[in-house]
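Only one protein chain is missing; all other protein chains are in place.
Order of writing sets the labels: A, B and C. Residues in every chain begin at 1.
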Amino acid sequence: MLGRTVVIDEGIIMPLSPQQARVCAANTIDFSGLSALFINTSLKRSSGDSHTRLLLGVAGDMMQRAGVVVEHIHMLDHIIPPGVQPDMKEHGWDRDDWPKLWDKVRAADILVIGTPIWLGEESSVCRVLIERLYGMSGLLNDKGQSIYYGKVAGSVVTGNEDGIKHAAMTISYALSHLGYTIPPQADCGWIGEAGPGPSYGDESDDGTRAGFDNDFTQRNTTIMTWNLMHLARMLKALGGYDNHGNDRNAWKAGCHFGFENPDYRS
Amino acid sequence: MLGRTVVIDEGIIMPLSPQQARVCAANTIDFSGLSALFINTSLKRSSGDSHTRLLLGVAGDMMQRAGVVVEHIHMLDHIIPPGVQPDMKEHGWDRDDWPKLWDKVRAADILVIGTPIWLGEESSVCRVLIERLYGMSGLLNDKGQSIYYGKVAGSVVTGNEDGIKHAAMTISYALSHLGYTIPPQADCGWIGEAGPGPSYGDESDDGTRAGFDNDFTQRNTTIMTWNLMHLARMLKALGGYDNHGNDRNAWKAGCHFGFENPDYRS
Amino acid sequence: MLGRTVVIDEGIIMPLSPQQARVCAANTIDFSGLSALFINTSLKRSSGDSHTRLLLGVAGDMMQRAGVVVEHIHMLDHIIPPGVQPDMKEHGWDRDDWPKLWDKVRAADILVIGTPIWLGEESSVCRVLIERLYGMSGLLNDKGQSIYYGKVAGSVVTGNEDGIKHAAMTISYALSHLGYTIPPQADCGWIGEAGPGPSYGDESDDGTRAGFDNDFTQRNTTIMTWNLMHLARMLKALGGYDNHGNDRNAWKAGCHFGFENPDYRS
Partner (left out) sequence: MLGRTVVIDEGIIMPLSPQQARVCAANTIDFSGLSALFINTSLKRSSGDSHTRLLLGVAGDMMQRAGVVVEHIHMLDHIIPPGVQPDMKEHGWDRDDWPKLWDKVRAADILVIGTPIWLGEESSVCRVLIERLYGMSGLLNDKGQSIYYGKVAGSVVTGNEDGIKHAAMTISYALSHLGYTIPPQADCGWIGEAGPGPSYGDESDDGTRAGFDNDFTQRNTTIMTWNLMHLARMLKALGGYDNHGNDRNAWKAGCHFGFENPDYRS
């Protein structure tokens, strides 16, 4: 059974490389039953202008071919204020689309965050996303574990010259701290040589697109994608983590109320 | 001559410690002619709820007593979209208050950025500010240097448990990269012991306020404040940096157009 | 069956808290067959002087009670030069104990790195360890995956005032990048309030030890420990990761020789 793509933004699409297509075609493992959410924290108002979206699309396409239900979200298509509360409408903001997005995050087995690099770091939009995810960390599942237990996460980072690892480090640490499991080599990206230059997918005079022929970007994107699926499938099959030793309800002393840190609210 | 405070937000004020007040009273150096802008990137909708604002106020108060013209800005009092363009209204956003703020940034000799810590890092609002400052980095002064040359910068970071240095590192590197000069020990802040606990200035049952009695937070705030003033005064007296070796107009090969990185736009 | 402790350094021992002891006593899951290596990258010449060792001991003790075979290594008991080659004796160094240590790393299902914080970051000794682990990343297992696949990792960070998350971020990213899987909430630590103060376990005049009564440090240490065991057990039971999509031998184009980056050597 093939995955169903719930939402795919319009715009240019980067095709799978022949090798990626072959890996997908040769797959015999059943990943149906898994769902993946890709959130692009590009600074571009419109998804179609985002370079990062191209590489997110490659990962999403491979997952879909493997039977995973895939959805892409462009953060700036939504009005999501900064903050660490579940609904910022209760804290002075007129509108907050986060609760709608949260339903999707909560439902997805796999989360992939995409970010551009500016001044060597992830975008401000990416940090808003991390704040809002953090804002839910007081929620526990029915085993008394963080609501994020049993889910897996990765990151896709593009820029024109420096910072993949710095941004990936920030994202994967935040998600791990919240309760996601991070599979091996769960980040990928593209940057060019030091100095100004094209962004990922920018067209040259000769019609080639920057980074599309970078074998290692494509290799790492492929490895990340499959490791996310393998690990999500294993964790789902096993029913997530046993709660011996990590049950926050059992750790009675942890129940302090009134502090601002989201993970201490519960 | 005393400094004039153009804008001071309402709300609770943290008084100078006796030692800070004595340092201010004993000063004989003339800092008039200098101006300082304090930008608070708190996630609190209202300035009066911000813990970071309390410590920013201490630094601002000392500068004002030394004759510096001080202005405090609460980022969330303004509508400032993310992005790296001078005016985001030209890039799909309905409103952008950045151009008004930019006039203040451009005019100030001293910039102090305040941020809270969430998940060990600066706020998303702080990253928006960095993006917008970065968006102006193609501007040159009349010596062909970055528009930020001759200005100095520091940071004030508060949280309840971890990350002053990480956030300060990010802020001071970004500002240095853009053209600010960073004086010695130009960051200060407060955090409590690992785990949940009060934020800076939170009142205890016995009426004391968290961190107010932390001698080292007050010492470091004092040192940062005076170093910012000393260095800004020296640079201003000398007319900023000579442009031999750093004149971007002279570095002709640098004039590539059409790239997205702001510092390569000029 | 109880775990066997192959090596335990002499020195002061921090006892499990009553709650930790109860969690261990109530465990019914069989973790025998798993092994864990704890590497302390303290700057202290002698293990007995290390504050970080105390908290590493708590995690190790819980694992041992659950049946895991535990070994503690104090990096500075060994002569391990910096570098990214498997044996630095071939690159100008007289002595290199890394190959002996590598056998232990290779054999262990679980790796926990402990580091102190200095100036907000992990120790130089910790970076030597990361370099040497990186130096082995060209090795593949018999599925063509990084030699680290199927193993899990966590970190223990102590300092007297700031930087747990920064150091944990660095460590967990490096290990994830190399091929380890990072379970939820796989870091723990202790720091005190901003400013000078006791290190973890330092004795006060009243005989109490700094941080020992910090409920959240103990909670997080407990959660990390059990998550490492749960995930290592699951991965071992399933035979690690399927190699569809992550087989580096199959990704022929990846076989460039002669580059310095260890992960591209194979």
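To be clear about the criterion, a contact is a pair of C-beta atoms (placed from the backbone, for glycine too) under 8 Å apart; a residue touches a chain by one contact, two chains touch by 3 or more.
These numbers come from a predicted model, not from an experiment.
*Asks:* Among the options A:Gln85, A:Gln145 or A:Thr217, which residue touches the chain absent from this view?
*Replies:* A:Thr217
*Asks:* If the missing chain were put back, which residues of subunit B would it touch?
*Replies:* Interface with the chain not displayed, on the subunit B side: 19, 23, 26-29, 62, 145-146, 148-149, 165, 168-170, 172-173, 176-187, 215-216, 219, 222-223, 225-227, 229-231, 234-235, 238, 241-242, 244-246, 250-251, 253-254, 264.
*Asks:* Going by the touch rule given at the top, which residues of subunit C touch the chain that is not shown?
*Replies:* 43, 45-46, 76, 82-84, 91-93, 118-125, 127-128, 130-131, 134, 160-161, 170, 173-174, 177, 195-199, 256, 259-261, 264
*Asks:* Pick out the residues on subunit A that sit against the missing chain.
*Replies:* On the subunit A side, contact with the omitted chain comes from 119-121, 161-166, 169, 189-196, 211, 214-217.
As a convention for this text, only the chains that are shown with their structure count from here on.
*Asks:* Computing the C-alpha centre of each chain, which chain sits at the greatest distance from subunit A?
*Replies:* B
*Asks:* Got the subunit B residues that touch at least 2 other chains?
*Replies:* 119-121, 161, 195-196
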